[in-house]
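A short write-up of the structure that comes next.
Removed: one protein chain of the complex. Kept in place: all other protein chains.
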Amino acid sequence: MDLQALYQEIILDHYKSPHHAGLREPFDAEVHHVNPTCGDEVTLRVHVEGDLVSDISYDAEGCSISQASTSVLADLLIGKRIEDANGIHQKFVELMQGRGKIEPDEDVLEDGIAFAGAAKFPARVKCALLGWMAWKDATAQAVTSAEATR
Amino acid sequence: MDLQALYQEIILDHYKSPHHAGLREPFDAEVHHVNPTCGDEVTLRVHVEGDLVSDISYDAEGCSISQASTSVLADLLIGKRIEDANGIHQKFVELMQGRGKIEPDEDVLEDGIAFAGAAKFPARVKCALLGWMAWKDATAQAVTSAEATR
Amino acid sequence: MTVETTALQGLLDVERIRADFPILARRLDGDRPLVYLDSANTSHKPQQVIDALSEHYAMHNANVARAVHQLGAEATAAFEESRDKVAAFIGAPSRDEVIFTKNASEALNLVANTLAWARGALEIGDGDEVVITEMEHHSNIVPWQLLTERKGATLRWFGLTDEGRLDLSNIDELINERTKVVSLTWVSNMLGTINPIAEIARRAHDVGALVVVDASQAVPQLPVDVAALGADLVAFTGHKLVGPTGIGVLWGRSEVLEALPPFLGGGEMIETVTMARSTYAQAPHKFEAGTPPIAQAVGLGAAIDYLSAIGMAKVAAHEQAITAYALTRLREVGGLTILGPAEAVDRGGAISFELEGVHPHDVSQILDSLGIAVRAGHHCAKPAHHRFGVQSSTRASFYLYTTPAEVDALIEGLDQTKRFFKVA
Partner (left out) sequence: MTVETTALQGLLDVERIRADFPILARRLDGDRPLVYLDSANTSHKPQQVIDALSEHYAMHNANVARAVHQLGAEATAAFEESRDKVAAFIGAPSRDEVIFTKNASEALNLVANTLAWARGALEIGDGDEVVITEMEHHSNIVPWQLLTERKGATLRWFGLTDEGRLDLSNIDELINERTKVVSLTWVSNMLGTINPIAEIARRAHDVGALVVVDASQAVPQLPVDVAALGADLVAFTGHKLVGPTGIGVLWGRSEVLEALPPFLGGGEMIETVTMARSTYAQAPHKFEAGTPPIAQAVGLGAAIDYLSAIGMAKVAAHEQAITAYALTRLREVGGLTILGPAEAVDRGGAISFELEGVHPHDVSQILDSLGIAVRAGHHCAKPAHHRFGVQSSTRASFYLYTTPAEVDALIEGLDQTKRFFKVA
């Protein structure tokens, strides 16, 4: 059990002081996701302007891994073009589902590379992905509703 | 496997030519019993006069053991006082449930003692009891309806 | 006539296979070797499966999906790996379409039972029809009787030809715009008949009906590709597949599983629970309430590994060869009538028969005294027996460990039975 690999300093820092936390206005979609196994929850809002992710705000309750990864997500994706954000999202999901065998790209994932260790802990992969799955869901809804009102 | 003990000559004789077979009038109760495992069936009628079992008639489809035991039942119980018939019934049930460890009383069970061997075959005990359970049920019904109309 | 064993095409290396099955070395009463011809009832288990169970309990036991700890991770990985194995074995497009149940009966009831509470397109009510066949196992009859009775729908069925095949002559009338479900067996456990699933599924889908297939006898005997089969839901059972008791499988197309309401409530089938209301997980977990049959899934995975290593095409060829041989030899027995197709064409490895003048119970008793295990009774297919005017029959059934010599023993045993009961 490589505890140091799992609980990287970066993760513990994000856990202790999560970035962009709290629910903010305006937003185009809000979702609530749950990890049925452990009960971790996140309420996440996405605000989209044109093709930009202009804000991600959230209220998360959960373990260090799920909290930190949502914080890293907000850091990484706020201000990105949706298309680019989706690309980063995909890289992060690949990293987490890679059973610890994927070498993460720091240029793309920045602090997100700290989760490479968590990918070796199958029970924690879901924790790390909770916020990311919520973001994907919310963004899809925001884009759909934006298209509908166009 | 003591096949000779199971398939006594007496049993095979009753099987080949069952006594008192066929459904007859008059009767006070008719029941239909099934062995759910193998599908053996018996339709059995009882005619009661006062405290006498005056007739038992039946239509049985089943294996040698179930057929022969119904034939022996009819031989034994027709013409008996209900109380005595119940006593014989009880002795036969005890014999069959005794796992082959009970010494049957020929004075009471007559040809019925031939089923002592069948008691050693758990799968066949239900066969041997099919007609007897039907008789018990039918007689209880006949007595109840006789009491009701008294 | 005793055909030279070596002359039979398609036989497996049975002696090598038999060495894997400890029970086949059992001596029965009177020091007789076991001649087990009751595999359609349940199959025996190779040492590999028994060892997988023991090893799981002795080394990796834990509850699944719930625990962060190492044993929990190991047990979860083993359990979910078995789901992957099942999915691959039956050609399921997605592992999430594989639901573990306790047996095939539960799998079939799961479908009938959730349909009772389904709303929308799948809802069943007054005037709707469910179609089954006269050759079904009770487990594919009673659930539909319960459903149709309870919902005011009508149960209808395909009859059988004298040869023991589905009578499809009235298919246009039977499968009509009122038909909501067509549920039928792939391989009959009594008659041995293999039914034309793809054709019937096509007709059923034309009228928008759901197609449920009871593959309890098919998955053990045939290479299976559910995606190609054309069915919406397929049920089978582990214990007939050299696997443990206590586990079955329901495969279902994702869209159908999504549209069905949950079955049993509790444990890990939820997304979130409050006292006032709950939301449910996605399939397969939605249908797997409570602690699943964990060790049994692991055992089933080992069983699938075992069969896959041999190859299901070869298992099927062996079954085919033994069945053909048995049919040939049984036809030589005077006074014996085979119920079901008499030729080894579109036919699985269960042969039910009558022996004139001797009740099946008595036939099997005499055979048993010779160490030969067959089944006597209605084999949970009373209506099919009724169709052929009999109350019960004797059934011999074969599997990958069955030898031609065991078929010969059966034939000799039948001759002895006739002598014992003094019938020609």
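The first chain written gets the first letter, and so on, giving A, B and C; residue counts start at 1 in each chain.
Assume a residue touches a chain if its C-beta (ideal position, glycine included) is under 8 Å from a C-beta of that chain, and two chains touch if they have at least 3 such contacts.
Values in this document were obtained by computation on a predicted structure and should not be read as measured data.
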Missing chain: touched chains present in the view: A, B, C
- prompt: Of the listed residues C:Leu122, C:Val142, C:Ile171 or C:Ala259, which contacts the missing chain in the full complex?
  reply: C:Val142
- prompt: In the full complex, which of A:Ile65, A:Ile88 or A:Ala134 touches the chain missing from this view?
  reply: A:Ile65
Field: From A:Leu73, A:Cys127 or A:Ala142, residue that would touch the chain that is not displayed
entry: A:Cys127
- request: Out of C:Ile124, C:Leu241 or C:Cys380, point to the residue that touches the absent chain in the complete complex.
  value: C:Cys380
Statement: Even though one chain is not shown, subunit A touches it at residues 1, 3, 6-7, 12, 37-41, 61-67, 121, 124, 127
Statement: Logged for subunit B, residues touching the omitted partner chain are 1, 34, 36-37, 121-124
- line: Omitted-chain footprint on subunit C covers residues 22-23, 26, 28-29, 34, 36, 38, 41-42, 44-45, 47, 49-50, 53-54, 57-63, 66-72, 102-106, 108-109, 112-113, 117, 134, 137-143, 145-146, 150, 155, 157, 237, 239, 244-248, 262, 264-270, 272-275, 277-278, 289-296, 361, 364-365, 367-368, 371-377, 379-380, 382-383, 386
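In this section, only the chains that are shown with their structure count from here on.
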Message: Farthest chain from subunit C, going by mean C-alpha coordinates, please.
response: A
Message: Using mean CA coordinates as chain centres, what's the gap between subunit B and subunit C in Å?
response: 37
- prompt: With chain centres defined as C-alpha means, what is the inter-centre distance between subunit A and subunit B in Å?
  reply: 76
Field: subunit B residues counted as touching two or more neighbouring chains
entry: none
Residues within subunit C bordering two or more other chains: none
